[in-house]
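A protein chain is absent from this complex, but the other protein chains hold their places.
And then subunit A:
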Amino acid sequence: MTDLAVRRRRRALTPGQWIGRAFVAVLLLTFAAFFILPIIWLVLAPTKTNSELLLDGPFAFGSFEQLVANWNELFAFGSGVFAVWLGNSAFYSFAALAITLIVSIPAGYALALIEFKGRRLLLVTTLVVMLIPNTALVLPIFLELSAVRLIGSPLAVILPFSFFPFGVYLTYIYFSTAVSRDLLNAARIDGAGELRVFAQVAMPLATPVIALVGFFSFVANWNNYFLPFLVVGGQKIPVQVGLANLLSNVPAFNPTTASSIVIQLPTLALATLLSVAPILLIFLFAQRFLVEGMTAGGTKE
């Protein structure tokens, strides 16, 4: 019936509908180009020499040899400091991810399925903090960390990164909608202690939410610039901060650059691409899962 109605309408398009369709097509194409062309440009730019980048068409492919040359230039810069930055980013993000999962999953589980005093207060506080943009706490955290003399230590990055109220909220929502209390009570009646109920009944059901919390935590931490920019320096900076430092060595942007070692534009483009490569890959491979996860709240009803 619906199909028939649709088909009938399709056959007899009025001029107004034609204009509507054309408008939709132009709108979608324009925005698709806006969103995707910068990324395509970024993937192609590292294959070119500086002059090719300036003179050739923006979406022309250079050569693999040049890509290798740019790669070598980037990793030779500052005796391989770019690799150190990438390593730092990975270390901070994974360490924080591990702590986040260890503390958030039990906390969300307890908030959803266990009665205890102060539960509501904790839940509301979590919501309030979760809705604050995390930049709002960066300077206060910096001031606090400098009062306890933690500035410069990897812990100054990892510990604040590990505090991820959104992960707790996500776990809370998951356990309160996807796991029934009756199931847990049945296990309890069978004589299972609380720890066993959590480990053997709840955890096996929690894989999707663990993946989701892990993803959001990792992406947020990898991309974080402001906090590490303030609390670590020298060899300890992650790639986001290092990338901004590279900028000072690019003669095209900084003609007065004092440094003797300069970075060419295609190399800077390669650095930008590599700095987001892990996240971009996760997005590409997990997109169906993510889009489902993001809309889960909206479509479940």
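We adopt the following convention: a contact is a pair of C-beta atoms (placed from the backbone, for glycine too) under 8 Å apart; a residue touches a chain by one contact, two chains touch by 3 or more; residues count from 1.
Here is the rule we go by: contacts and distances are computed from a predicted model.
For the chain that does not appear here, its UniProt entry gives the protein name "Sugar ABC transporter permease", which is one of "Ferritin-like domain-containing protein", "Sugar ABC transporter permease", "Sodium/pantothenate symporter" or "ribonucleoside-diphosphate reductase". Check A:L170, A:A206 or A:V232 against the missing chain and you find that the one touching it is A:L170. The hidden chain makes contact, of the residues A:L67, A:A83 or A:L122, with A:L122. Summarising the interface, subunit A meets the missing chain with residues 2, 5-6, 16, 20, 24, 27-28, 31-32, 34-42, 45, 53-54, 58-59, 102-104, 106-107, 109-111, 114-117, 119-120, 122-137, 139-144, 146-147, 159-160, 162-163, 165-166, 168-170, 173, 176-177, 181, 188, 194-195, 198, 212, 216, 219-220, 223-227, 230, 240-241, 243-244, 247-248, 252-254, 256, 265, 268-269, 272, 275-276, 279-280, 282-284, 287, 291, 293-301.
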